[in-house]
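Everything below concerns the one structure shown next.
A protein chain is absent from this complex, but the other protein chains hold their places.
And then subunit A:
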């Protein structure tokens, strides 16, 4: 067996066995970070392979998270009776707003987790890319979007729970989600979705679509003047990334028991890019590894010295960008490997 497939099998086995190997606190962290890594996989696809840097993936993460949280908030309420989520009562809302109603259905909510970010990402990217806006301008627009989204969530307190967001959940589709058994199930679902997304993207990047996406990143004009329309490749990639982010947001909400504007705004959106920069934006497992690594480090550092984290994050980003353009994964893959490693590997091969 090739060492690569051995590592894959070992990782899969360890990931699946994790609920019985680590403490429930560690499991809840791992689950959260795996949910984050879905976002990272999307960034790897758009930024790494498509050359599209989005500083607003938090928006799609939030759309997915809120779509599920709305259902969790309505669970157990008797809507016919005029029941409302607690925060609405405190805000003096007289009746449940119309757009909340369909979310009482858990399956509708689940579909929205993927569909709402997907449709929004598709429409947004189509509008922007059609006008041939890209690069730094695109990054700035997406950052503005993240800012606007978080601001809107805070200001519409009566509909969104405002600054505190949505929290205090107990059941989903009639199942208790607070027990330790439920935590394990939620972890396993997250793990499965990460694995499935990983293999889906691996397949996708191996098709001609992957080649066209990389071609568009390399030279959008060249691609256009070979008779291809680069627009659909970019829109499809951005849409998939949005859907992955939405899924990540919903799973995160389940693990953390909360979704709030502070988790979807400008700073979290930039953090998401840092995970991928550190892990390696051209390698799928790099995106996942980077997410886990940075977030476990964040957990350690911010519990020891809370004020230090943002500096550490900034430093990490600068280090990754200036010394490790291929991220951690770049150290292991041939094309971007620094010369030093290449020579060692050649020697080893001889």
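Simple rule for what comes next: a residue touches a chain if its C-beta (ideal position, glycine included) is under 8 Å from a C-beta of that chain, and two chains touch if they have at least 3 such contacts; residues count from 1.
We adopt the following convention: contacts and distances are computed from a predicted model.
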item	value
Identity of the absent chain, which is to be given by its UniProt protein name, from "High-affinity zinc uptake system membrane protein ZnuB", "Ni/Fe-hydrogenase cytochrome b subunit", "ABC transporter urea permease" or "(2Fe-2S)-binding protein"	"ABC transporter urea permease"
Candidates A:89, A:170 or A:229 - the one touching the absent chain	A:229
Residues belonging to subunit A that touch the chain removed from view	204, 206-209, 211-212, 214-215, 217-219, 221-229, 232-233, 236, 335
